[in-house]
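The chains shown are only part of the set, and none of them has been moved.
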Amino acid sequence: MITSASFYYSVTRLERPSAMDRVKTYVEGFDDVLGGGIPRGSIVLVAGTPGTMKTAMTFSILYENVKAGSKALYISLEESQEDLRDAMGSMGLTGLDDLELYILDIGKIRLEHKDEELSKNWLEILEKYIDQRVRMNGFDLVAIDSLEALYSLSKLEHPRRDLFHFFGFLRGLDATSFLISEVPSGNDGRIGRYDEEFLADGILYLRQFEKGETDVQLRLRCVKMRRTKHDHGYFALIREANRFQLARAISE
Amino acid sequence: MITSASFYYSVTRLERPSAMDRVKTYVEGFDDVLGGGIPRGSIVLVAGTPGTMKTAMTFSILYENVKAGSKALYISLEESQEDLRDAMGSMGLTGLDDLELYILDIGKIRLEHKDEELSKNWLEILEKYIDQRVRMNGFDLVAIDSLEALYSLSKLEHPRRDLFHFFGFLRGLDATSFLISEVPSGNDGRIGRYDEEFLADGILYLRQFEKGETDVQLRLRCVKMRRTKHDHGYFALIREANRFQLARAISE
Amino acid sequence: MITSASFYYSVTRLERPSAMDRVKTYVEGFDDVLGGGIPRGSIVLVAGTPGTMKTAMTFSILYENVKAGSKALYISLEESQEDLRDAMGSMGLTGLDDLELYILDIGKIRLEHKDEELSKNWLEILEKYIDQRVRMNGFDLVAIDSLEALYSLSKLEHPRRDLFHFFGFLRGLDATSFLISEVPSGNDGRIGRYDEEFLADGILYLRQFEKGETDVQLRLRCVKMRRTKHDHGYFALIREANRFQLARAISE
């Protein structure tokens, strides 16, 4: 029962904001766009159509942060650890043997337990597991690849409500979360299937621009980042010398 | 039973309009656009896609008015008070300890009472609570963030009818209301999910314009404001020196 | 039973048309566009997106006609009489105390009888009431604000059929009717939810045009007016000196 007391309890004066601490993306030039990086503890959507390097950029953010001392958990719901490892390795994300970057291969588990798959409440299982691992291993970065794959495993009866609680759970962790959101081709405008775009603290949007009749250029845009004054424009994104880089000069 | 009497009762000659009193937005230049501000007692939609500063601008309107002597209630259905406080603080909305600006953290209550959530009629609970608080604390400004979150908590069987009565309740308060309305990405044209746009007295529309191929500019437009002769055009909206400001000169 | 007799009865030769009598809109310049005004007895849709002054223009048509000797009934299904009165007063529609302009505040009745609302057949109640009042008070102008609000109160099982009979009822009155039709934002093309646009005798369409990147101009267009040879183009609509005026010169 919700007593009016609990209401009063939850009505309090504003207090001074805590000092800001940010997670670098290590995408050259982009951290400046974000005023230093992503506010620690944020839940960030990384959205884009196929082939926009959502996985690569997200993984690289974890990778670079781990090299700088973070501990990260990458949860892959479909792509196998081997494939992911190969793909990342081919991008120069190597020498990982001594890094605290863990991959949870849900895909493998699903293939091994195909028959039980339907009976599980994966959202709950995942919450339990993440909670446990974050407490045990002290991960401060978590990535889930992808939200749509998670939806395919969980019947959301009240999507926004269920997602509110899932986001609430993620916020409860002492970690920064990245949720990969797949935008179907031919639908560049939309971000997220339900209302993730409003529940999330930040949205990084990756998009392929057709330039003229034949060229296609990959661009990155920060659509939204709470607690951050950022440029909203598009930046050409390239990967050179084992680093993601912005091509456009930033004027701020 | 509706007696024809009640009909006659409700048919009366027009009387002289009461003197107009307006709530300033404190968005530099915008109050002139509105002919002084928002008519007190109005219900105003603040609509926009993700990242258009709906929350920031609405909160800042309450904040500046409270500094000028108002009493305000900000109802957050999803974003926690702490996150909201941090986000606002990072925008320079500080020194609030002595201001009469209250935040009702429904999100916190929901997380604490997840299991009961479904059984509640939140629309009713919220009405009761707001009514009680407005009478007790004499709030003259109320904001609800957001309508879509409220919909996710309430099954509206006859949306327009239910919203008519909710709006009727808000009108009954001696306060000015701000309802944040989330417009999904890739759907810039639409405002509101049901017919809020017609029930509301005013609509402030925030939109990100893609300028050329790479720039994105935030713009504000007053789509509608009853009892007000206003400019309908778009204005570039920026935040400088802890103030929201319009960039375009106003010609009226 | 429909006897073939009733069929023959209804098959008759054409007779000479009755002399034309027109209701002025008092929108400066627009009555010329309409060849003198709206044919008396017509059912006219006043359609537009939010903020296009549908209510203001319709009310002003009644107001000016009443000043010229008409008797008018304005039926508001959602906006309260007080709000409407204030809004209109703020536009200079004042000095009404001695005018035969009645407002039926259905919104008030609905708020007072919320619980019974669902059980009522509002379409029928409204028909009965309008019929009674028009006979008693001799109203020659009737406005309903809005059709969409009326739909929210009435379950139309066979919309077009039900609307045909409602329009038939209105035609039976010795009055000219104005039906406000709400066009949702981002849907400028469509007029009316069902087939009102074909059942109505006339359609006045209000639209906000984005001029260039920042300006927005209000325009009025007569899409359709039976028994009238009219210009089909758009005209800029402004309100100056307590009058609605067309800005574009009319070439005919």
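List of remarks:
Letters A, B and C mark the chains as written, and numbering starts fresh at 1 in each.
Assume a contact is a pair of C-beta atoms (placed from the backbone, for glycine too) under 8 Å apart; a residue touches a chain by one contact, two chains touch by 3 or more.
All figures in this text were calculated on a predicted structure; none of them were measured in a lab.
Here 3 identical chains are displayed in place, and the whole complex they belong to in this file is assembled from 6 copies in total.
Methods note: only the chains that are shown with their structure count from here on.
Put simply, subunit B has to spin 60° for its C-alpha atoms to lie on subunit C, with the angle rounded to a multiple of 5. Rounded to a whole number, the gap between the C-alpha centres of subunit B and subunit C is 30 angstrom. As a whole-number value, the distance joining the C-alpha centres of subunit A and subunit C reads 52 Å. Within subunit B, residues 187 each touch two or more of the remaining chains. By the touch criterion stated above, subunit B contacts subunit A in their complex at residues 50-51, 78, 80-81, 83, 85-91, 94, 96-97, 99, 101-114, 116-118, 120, 125, 129, 132-133, 146, 148-149, 152-153, 182, 184-187, 208, 210, 213-218, 239. Within the complex, the subunit A residues that touch subunit B are 1-2, 4, 6-7, 10-18, 20, 39, 158, 160-161, 164-165, 168, 171, 187-192, 195, 197-201, 203, 209, 219, 221-229, 232-235, 248.
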